[in-house]
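This is the structure I want to talk about, given as structure tokens.
The other protein chains are all here in position, but one chain of the complex has been omitted.
Per-chain residue numbering starts at 1, and chain names A, B and C are given in the order in which the chains are listed.
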């Protein structure tokens, strides 16, 4: 058994009802029970409260700060890119905004900034100068990593949306970029649904991440491998989820498990949905802990024996 | 609980070692234990034995005949199509071959011919006259259905392969065609992996099939939704498999469960792989039977309450 | 050559800047030059203006009304469905709203209502009762079709989004539903990007539509076959676009060509993007008209000769 239960967080905006303040969203997250951490988005979650107030609001709910996550909103001019925006002024604004976010993170005693570069991509062939975009991304990542070496920079890749093609669509591309950045305070955030629709086997992607960089975050959710469905963790791909959890167990990942799901889209009550995520993940973690120490399974894997491996895994899953 | 265990069959060619005769493949299937039926491919499995001999070989292994399945091999001139071949002579040969297959099926006391029209498709825009292909398919299906009204004709759709686009790629297209054919001895065979890479939710496709035609066969297997992976049933999508089994339970499907898997491709021993399919499907059927009678689940579905439904389903799956 | 240029329309919301009224959006569409028709969304485009005013605003810009398109907004309670909403009250509200939309359409002298049932779908296995959803859709479609037989009801299918699975994801499913509805004033709207990510070959889907129902609308755009990218028509799949235009030419489709694109997402000026759509489609229509009368191409198609067909098509495309 995994000795210490992992700490869970959930997407704060999942709790947002029309007109809600961050304080109300945090209170709703607190009422779930079982969530022990939260991420805040920068700059939007800081619009009405300063870092000190936000720290207090978190503490009031018994939540620790997992980290901040940058948002480069279309409405604020980042439609054609943040770190790769063709206008140097806008690109500079994106970098500076990120630095202010890192400062806010540090001010709250946080240790990690997650970057999802959703606007840094392209829609058409011949729309973009890929080499220039790549250079701009490397130099911007380097600059924000160097801004405060005590804050980890976690890149969260995603194949597409809002752009038709993202510059950082998958694990290996992200690792290539981070190898150029070459800063110890950089790494990746694994998002299960993003991995699925990048065509990846999540546990294999985790292996590459651990080998070439650092795993700084884990977003659990599920989907059908075509888009970012945001479903309850384990609800579609329990075996692939368990395989990922086993891999992370072996790699010693001790970070937060963050449920990056969209209950609202399926008409679900966010608190009930969060509790379902927690209950299900608790169970999947138990199974993962058993399998992580299963010598027969390791032996089957060593000889690529899928019949034995599948029998063992499904027996653990189904208690068959 | 489902009172009567379903009968299982497995793809006979999965047991084929180089140089094996049909007799040896049947013997191998018999040694699995747990298989009670088999399908034979026409014409290849009839190359060395006549129907009477094949019936005896089946009986020797305690196997009943589930039915025959047509194969229109590329080497025999069907590369550009069987029922839609642009050359009327080749098209006629495909129809006549099918009729002889139906006769062989009847001679063996069988009741069902499965048609997978793999060559009836197209690779390029402007390669084919879709309306002519459609007409040719409808008239050929009608002709072979009328050849012997006592033999059911089951169409097994698949999105692609060998052709880049199949004429019958998914459930609804197949049902449209069968509505034109309008013969009571026609229906569809559900293949789980084909459904996945057709983008379908299998249980929903089953609902459409039952509403517009008849479900004549069930091929279980699994995959990643991109191609016909042929993996062990339930190994990737246990929840979608159970949902399909619940749907079939409610619809009263009493036919064979046929494992259409490719153990060879993954280096698996076919007998061991077949036993894994049986063991796992036994368990999934038990879970399906429980869920089929679960009033709380039905109530959750009636209000589209996915948190409750997922909690109930995963509890049954994981015995959580 | 196609004797009469088709009339073009563009997505009105593509012209919306923050705070714009419908009048300003129509004025922007009018300034494009080359657009001769427009669709209005119901109810949102009718929030500030009555039908008579909207008719005048259209006339002021030299635009005819192509038709109305229903929108069932999440914020208005339709998150879990419109025609399939589990709450009978909400479902009734969706049907009644649609009838009011049909009345508004008739009041403006329009002849067509487009229904995109985006919320009518499901996210999870076991979330929904597919048979009930199907029944509810059939009866609602029948009721709205019968509300005013002079107004055509065009169903626009789409594989997913916002729901993970749509109830009407592709052409053949839609045609099956319309066959049950069995009303002469029903049909389908073809959306090129939706077809691509439904895995369809657009010209083949058009053949099925013409055979089993009526083609009531054509949305041109383009994409990469994974989601609804909304790119400039012909920019990614010029050959598949031309094949569709040839098919529609032969079928005698004389309706509007509506550009359903998302210029905003790619940072494009909507007027300039609309003009690019028009210019490119003009050229593709010329090529389509040439190919529609090409006896050598028809002969190549009749024998499935893709080398000759591709040579002829690419010669026309590239003027090689």
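The working rule: contacts are C-beta pairs under 8 Å (C-beta built on N, C-alpha and C of every residue); 3 or more make two chains touch, one makes a residue touch a chain.
What you are looking at is a predicted structure, and each value in this text was computed from that prediction instead of being measured.
In the whole complex the chain that is left out makes contact with A, B, C.
Checked against the full complex, the candidates C:84, C:186 or C:276 give a single residue touching the omitted chain, namely C:276. The omitted chain makes contact with subunit B at the following residues, 79-80, 123-125, 127, 160-165, 223-224, 226-227, 229, 231-232, 235-236, 264-267.
Residues of subunit C that touch the chain left out of the display are 199, 224-226, 232, 234-240, 263, 266-269, 272-273, 276, 279-280, 283, 287, 304-307, 310-311, 314, 317-320.
Touching residues on subunit A toward the chain that is not drawn are 80-81, 86-87, 122-132, 134, 159, 165, 169-173, 175-176, 179, 198-199, 201, 203-204, 207-208, 211-212, 239-240, 242-243, 246, 291, 297-298, 300-306, 309-310, 312-313.
Criterion: only the chains that are shown with their structure count from here on.
Chain contact topology: the protein chains form a complete graph, every chain touching every other one. Two copies of one chain, subunit B and subunit C, touch each other, and the residues they use overlap strongly: the shared fraction of interface numbers exceeds half. In whole angstrom, the spacing between the mean C-alpha positions of subunit A and subunit B is 40. Taking the mean of the C-alpha atoms as each chain's centre, subunit B and subunit C sit 35 Å apart. Residue positions of subunit B touching 2 or more other chains, listed in rising order: 199, 239-240, 304-306, 310.
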